[in-house]
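I'd like to ask some things about the structure below.
With one protein chain withheld, the remaining protein chains of the complex are depicted in position.
What follows is chain A.
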Amino acid sequence: MYKGVAITGMGIISSIGNSVEENYNALLNSQIGITTIENIATVHADVIKVGEIKKTNQELIEELQLGEDNNFSRTAMLGTIAAKQAVKNAGITLINEYRTGLISATSVGGMDMTERYYHEYFDNPEVVKYISSHNAGDNTDKIASELGLKGMVTTISTACSSAANAIMLGARLIKSGKLDRVIVGGTDALSKFTINGFKTLMILSEDYNKPFDNERTGLNLGEAAAYLVLESDELVKKENKKVLARVSGYGNANDAFHQTASSENGDGAFLAMEKAFKIAQLQPEQIDYINVHGTATPNNDLSEGRAIVRLFGENKVPDFSSTKPFTGHTLAAAAAIEAVYSVLAIQNNVVFPNLNFKTPMEEFSLVPQTTLKHATIEHVLSNSFGFGGNCSTLIFSKSE
C-alpha cells in the first residue's frame, strides 16, 4: 500500500464554525449552519436558505487587521483566515524556509465585490480599487502575501470540484519532490451571481437540503474556506512533525456528458474513484467511510449513487454521508472543508451524520448513515463533482 502524503496542518472557516474545533463540535452535536441570508441583499432572501458565515466584511477586515485602503474580496478574506490557521496548526514559523507552495481553488473569485460595485465604478473613485480583485488569481496572490509566501502559487477552478484538484496537485508536487511543503485548499464567498445562477438552473432548495433522500429538492448554497498543509516525509522526519492523516489517493476524470448535468450512470464519478483506488493501492472494501459529494440535487445524488453502486457493489457500500446539510454546498471550497471533515473522521474514529434523510431513493437501496457513529476509521473516500463534467475523488488514510 502507498502510504500517502502527510497532512500536518488544517484550517477552516464555515457556517458551522470559525476553527477546526468549532466545526468538529458542530458536526458532533448536529448544529447546522443553514439560515436565512443576512450579508447579501437579494430578492430571494425570504425563500432561500444558505450556509452563511455570520461575519460582516467589516468584521473580517478587523479580524485580519487590513488597512482602510485594502481591496480584499470576501473570498480572499475567508481564504486568508483559513490558510493562516492551517499554517499555524502545522507549526510553521518561517514560511519560506523550505520550498513552499500555495495551491488555492475558487469559483467566484472576487465576484462579491464586482456585483456590489458594478454600476458604481464610474461614479465612485473609492471603489475602483476592487476592479483588480475580481480575478481569481488576485485572491490567491493576496492569501500568499498575507502568509508572506514566495514560491509556486497557482489557482484551480473546476467549479464544485476545484479544491479536490488543488489537494491532488499539492500531493503530486510533494510526491514528485518538486516542493517540500504546500498549502492546498479552496475559498468561495456567497454571491448574488451564484445564488441566481443556481436558481435559474432550478437546483436551489427552499427547504433544508436532504442528500440521498427520495424527496430531495436541491441544494443550499454556502460559503467557506479551508486549507491543509502537506509536507514531504523528509521534512516531517526532520522537523519531527505530527502527521494528522495522509492523502493516499486521488483521481480526476471527466464525465463528458453535459455542460452542467451528470450522466445517469455516473461515468466520470466512477472513473475518478477507480483512479483514486489505483493511486492509493487500496481496494474498495478497505474504505470505512465515504464523504459523498451529495449536493441533494436530484441529478447529482442519482449519478453519484449509481457510480458508488457500480464501484462498491450495492450491498457492500461502506458507511456514507453528505455533510452538506450542515454547511450547504460551498462550491470551490467544498472539497477542502470536506477534506478537513475526512481527517477529523480518521482522527476521532467517527462517521458524521447525513442529516435530514428520511426516505431511501427508489433507484437503489443506498441508505446513508443518519446518526453519529463511532467506528474505527482507517480510510475515507471523498467525492467532488462540478460543472463541465469535472469529477474528482480523494482518499485520506490514517498515518501509521
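A few notes on this one:
One rule holds for everything that comes next: a residue touches a chain if its C-beta (ideal position, glycine included) is under 8 Å from a C-beta of that chain, and two chains touch if they have at least 3 such contacts; residues count from 1.
Everything below uses one rule, namely that contacts and distances are computed from a predicted model.
Only one chain is not pictured, and the protein name UniProt records for it, out of "Cysteine desulfuration protein SufE", "Alpha-D-ribose 1-methylphosphonate 5-phosphate C-P-lyase PhnJ", "Beta-ketoacyl synthase chain length factor" or "WD40 repeat domain-containing protein", is "Beta-ketoacyl synthase chain length factor".
Of A:193, A:208 or A:364, it is A:193 that touches the chain left out of the display. Contact with the chain that does not appear here is found for just one residue of A:52, A:146, A:223 or A:267, A:267. Considering the whole complex, the residue from A:44, A:84, A:310 or A:373 that touches the absent chain is A:44.
Residue-wise, the contact with the chain that is not shown comes from A:259, picked out of A:65, A:93, A:240 or A:259. For chain A, the residues touching the absent chain in the complete assembly are 42-44, 102, 106-107, 109, 111, 114-115, 118-119, 121-122, 128, 131-132, 134-138, 140-141, 144-145, 149-159, 165, 169, 172-173, 176, 178, 192-193, 196-197, 199-201, 252-260, 267-268, 271, 386-390.
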